[in-house]
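One protein chain omitted, others in place.
Naming follows writing order (A and B), and every chain is counted from residue 1.
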Amino acid sequence: MISEWAHLALILALPLALMQAVIALLPAEPLSWTPRFRQSVVRGAALTSAVLISIAFLGLVYAFISGDFSIKTTFEHSHTAKPLLYKISGTWGNHEGSILLWVLILALFGGMLSLRGGQRHQDLQVRALGVQALITLAFLAFTIFTSNPFERLIPAPIEGRGLNPLLQDIGLALHPPLLYFGYVGFSITFALTVAALLRGEADQAWARLVRPWAMLAWTGLTAGIALGSWWAYYELGWGGFWAWDPVENLSFLPWLTGTAFIHSLMVVEKSGALRVWTLFLGVVTFVLAILGTFVVRSGLLTSVHAFAVDPSRGVFILLILALSVVVAFGLFAWRAPQFKAGGGFAPISREGALVLNNLFLSTGAGVVLLGTFFPLITEAFGQPLTVGKPYFDATFLPFMVPLILVMAVGPFLPWKRLRNHPGTDDATGKDSAAIAATRARVRGLLTLLVLALALAVIVIVLLHWQSEPRMSVAVALAMVLAGWLLGGGLLTLVQRVRASGNITRVSLASWSVSLAHAGLGIAVFGLIAGSAMVQERTVNLSPGDTVEVGHLTFRLEGVREAQVDPAAGRNYIAAFADVAVLNASGGVDKVLSPERRFYPIRQDSTTEAAIDVTWLGDVFLAFNAQAPNGGYVLSLSWRPLIPWLYFGCLLMVLGGGLGALAAWRRVGRMRQ
Amino acid sequence: MSDAALRLIIVVLGVISIFLVGSLLWFGLNPQRDPASFPTSTAIEPDFSALDLGTPLPGFEGFGDVNRVRSEAAGPYVVNFFASWCQPCRLEHPYLLEFGAANPGTLIGLAYRDDPLNAAAYLTSDGNPYAAVVADLKSLNALNFGLTGVPETYVFSADGDLLFRSPGPLVGALKTQFINAWEAAQ
Partner (left out) sequence: MASFYRIVVAALVVLATITPFLQPASAQSVTEIRAKALFNELRCVVCAGQSIAESNAELAQDMRAQVVVLIEDNRSDAEIRDWFMTRYGDAVLMNPPLKPLTLALWFGPVLIFLMGAGITGLVLLRGRSRLGEGEKNP
């Protein structure tokens, strides 16, 4: 019964979204709608559809929890012998449910926009809600007509088929909702951008209004990507955290343009420059998010992250994609030439640094887009080939080096211009002032350089002391680069504390930029060490054998098995390899137990790595297979600074959240 | 440049690129297309030198000389990779028996990642279609032929040129293509 109501709510949301779009976007004059009437109807409709779709989603969650296998989605992806958490997260562990989650987040964002639009931007808000309703309409139609999660099975089966074991994990519970939060969050900035294009006006107030939404979406996307990487790292069993897989790339593309977008919005808000470019980014970011959904749902490109795919569904999303591209870019082409250029700025200024940031980020996005789709292009010409990790490492990373160089310096540069000379009327005074300014600048850069070197040395010495890893000059230079970025973030904070005199008086926005930049610096340390300094061996061991990997010595103590035990929440058969980590004197430091799981319901097995997290790195053990000769194949590795990677991402997310809060408050202040 | 000209350029470029990208994505949606499969090609050049290194199957020692079959045939010949553990191989096995009987001295069998005892037992129970059959114990032949899975079947001309390869069992469309390739090779 509950699922009937939920289904009804979902269907009702469709005409509601249509009405919302029509009332918001039709020209007002011939219908003599007052702006007030229009605003209240549109806001009400946005709120109502958020409520309706929430009901639909909760109804599906209830069907998963209660085990209502008369619903096809539930039957195919759930099972009564499954822990509660995975029953809930299983709701979005399948195509239908995950598309419903996408629509839910879309509607919730629409509801939020209807609550926080501002009286001063009534027209902008109404039109943005209209665009939002169009997007909701398209994806609701997609849900109901091609992927209805409430489709019935007659007769109803007694038991479900169970969830893909790889997905029975806390990673699934968190990664898709956060990723969608990011993807769909950019639908609001898209809607506000299209609304601005419709009105032919994108002023500083517009940028200020868009920023909190952009920051919020960016934060969600960052968290979603980081969680996905972490999930792959511990679940896929070979310790990789980023493989330049098409599905990974497609989530990274909107992140790159979205990052460029939140930075260029700052320029628009400050001086009105870069308006056209910022509008372009606003459109492109969400289009890339839809492209990602399209590729993932249609299975267009080869990926390890396999999804249930269906080309006919792909056609529908391709249609949505084509419509949004044609409408948004058509509008952009029509309106862009009439936007006047904003205020000026010197090449060496905050604006200048942000322009460079945009150059490198967009180039990076272009490179990733090219590499990801190139195999499809050559395949169309009958010459299939592979574009893999080495290509992306070689072509993408070089553009990140200058980005990082600029990134650390940017926050120190003043807006508009660098030269600030007091004694212009006096020739000698001007000279000495200019020299003093130059000297201060050079000293600042040198301080940053020394800080970068010092941070790199500290990290290198720590790693060396821990494990004497292999290290090349290139890796050491990359470490200095990471130190430069971390140092820049730290110095930004120091400078702001000095300027305000007290750490409690540092603004949220300053905390945001310091945390995000320093966080990326820490993550880059982890990225470098975790990919270039890994020590790994795959060996065939019998119980009692010892093996050395880098500074670590392991001994296989034995292998034990555990049977299915629903009471303990175990719906699989497990084989544990107990591996002792030995200390210098040969004693056992600790025992780690990598695991292989066999899920009888799905006839499928997974590898659960055992990871010992220390602050300098992970001991990462995976139980690959049972060898034919009776031994056990284990992959044993030391992965330095991996925890830094995820700690850095956490700081970035924190920085993004604070930035969103700061931007939110500025909108509030503006309204008063 | 006037606004109108600029708009025209943007619109023309936009329409062209949307058309190109759209048709590319449309191509990608072709249901016949399997992006996960490795693109096999007949432009590869297998190296036959490793055929000598095959291990004869116990009880099938008389079938161990693969190269003798190649020279005796002096016409087109077929190489088929199989394994006793491979379920899809059983689908094509009846057809292989039929083909081997109709074209004696042309079918070479290579057991991929299979215990010679198991492979021999499989051929004893299900019948041996091969004129020559060995176990490819170190997978050297598999790599030499650019194998992407079992079963996989290769049709060679008398000169050793690869004419056709079937990346799956010889049933349905692949079987028809195989028959056509074999007839064309005569």
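Here is the rule we go by: a contact is a pair of C-beta atoms (placed from the backbone, for glycine too) under 8 Å apart; a residue touches a chain by one contact, two chains touch by 3 or more.
Since we're looking at a predicted model, the values are computed, not measured.
Of the options A:I170, A:L370, A:A434 or A:V591, the residue whose C-beta touches the omitted chain is A:L370. Residue in contact with the omitted chain (choice from A:I88, A:L153, A:A205 or A:L359): A:L359. Screening A:S66, A:T80, A:Q204 or A:T302 for touch with the missing chain picks out A:T302. Even with one chain removed from view, chain B keeps its contact list with that chain: residues 36, 38-41, 43-47, 113, 138-140, 142-149.
Residue positions on chain A in contact with the hidden chain: 238, 240, 243, 245-246, 273-274, 277, 302-304, 306, 341-347, 351-352, 355-356, 358-359, 362-363, 366-367, 370-371, 374, 378, 381, 383-391, 394-396, 399, 416-417, 439, 442-443, 446-447, 449-450, 453-454, 456-457, 460-461, 464, 468-473, 476, 535, 550, 624-625, in rising order.
Going forward, only the chains that are shown with their structure count from here on.
For this pair, chain A with chain B, the centres built from the Cα atoms lie 41 Å apart.
Within the complex, the chain B residues that touch chain A are 3, 6-7, 10-11, 14, 18, 22, 24-31, 35-36, 39. Chain A contributes residues 294, 298-302, 306, 311, 314-315, 318, 321-322, 325-326, 329-330, 333-334, 336-338, 373, 376-377, 379-380, 384-385 to its touches with chain B in the complex.
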